[in-house]
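== chain A ==
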Amino acid sequence: MIPSSIITRVKQKRIAQLISKGKRIDGRNLYDYREIQIETGVIERAEGSARVKLGKTEVLVGVKLEIGEPFSDVPNEGVLTVNAELVPLASPTFEPGPPDENAIELARVVDRGIRESKAIILEDLCLIPGKKVFVVFVDIYVLNHDGNLIDASALAALAALTNTKIFNYEVKDDEVVIKPGYKKLPLRNSPIAVTFAKINDRLVVDPWLEEEGVMEARLTVIMEKEGKICAMQKGGGGYLTPKQILEAVKVASEKSKELRKLVVKE
Partner candidate 1 sequence: MPTFFEKRELVAPGDLLAEGDYIAGENTYKENNKIYATRIGLVEYENRKVSVVALKAFYIPRVGDIVIGKIVEVGVSGWSVDINSPYLALLKASDVMERTFNPRRDDLTSIYDVGDMIIAKITAYDRTHNPLLTVNEPGLGKITRGQIVRVTPAKIPRIIGRKGSMINMLKRETGCRITLGQNGLILISGRSLESERLAVMAIRKIEEESHTSGLTDRVAEMIRKEKERVKNE
Partner candidate 2 sequence: MSKNPEKLINEKGLRLDGRKPDELRPVKIEVGVLSNADGSAYIEQGKSKILAAVYGPKEVHPRHLALPDRAVLRCRYHMAPFSVEQRKSPAPSRREMELSKVIREALEPAVFLEYYPRTSIDIFIEVLQADGGTRCAGITVASLALADAGVPMRDLVAACAAGKIDGKIVLDLTDTEDKNGEADLPVAMMPTAELITLLQMDGMLTTEEFEEALNLAVQGCKQIYEAQKEALKAKYIEIKEAVQE
């Protein structure tokens, strides 16, 4: 994935040795997540926002709403667009400039999770059919990269969306007039991403930076609230066997339920 700084050979061996014994360098079990902290409403100027700390990885997501034109093939639906920035201050390996392939992949994977699970009720975001709809901008801002940006970003995006308010409006003479007051962004699903790294032929959940530096392949499974898979992405070079993929799906099933509880209060 992201080219991390060179991991010493000694450390590589240590990580691999521990993993074959079912342990990780930070003491976690193979399927454990690091400590997760979620805070919503951290940017008041944004219509919705959340900050997630996954171990030392830190991602901030801001949601902004604008009024725009719908796509011609779905004229009565709102528009969702997801962007990610690997901000240079987050890692010595991030360079300033337009989004590179890693930032684009990150944004598109998180986007697919939200879009394919139909999490946002886009039909309820239509203001004037065929002419004006709400455009939901989800901007992922990575503040500190210590591994597993996908899960942290997906979690922050979901938390930010649950926190998003859309302003009340009235349509008068083909114009949209904003009225006082807010209502919540209409959501019908809560996609959760679970990412695995394959190290020494074993799968571990929530790889941190040094594990990403030695992993042979990466697999992200995104599940919606009913337990269906709505997106998957194999990343990094390397390969996986069909058996490993099916194992990951099984584990993701459980882990996604655990993570969902942190964002969606039942």
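Here is how the candidates were picked: all candidates are chains of the complex that A comes from, given by their letters.
Operating definition for what follows: a contact is a pair of C-beta atoms (placed from the backbone, for glycine too) under 8 Å apart; a residue touches a chain by one contact, two chains touch by 3 or more; residues count from 1.
Remember, it's a predicted structure, so these values are computed and weren't measured experimentally.
Every candidate listed (1 or 2) is part of this complex; the one in touch with chain A, counting any copy, is 2.
Note for the complex: chain A touches candidate 2 at residues 72-73, 99, 101-102, 104-105, 107-108, 112, 115-117, 219, 224, 227-242, 245-246, 249-250, 253.
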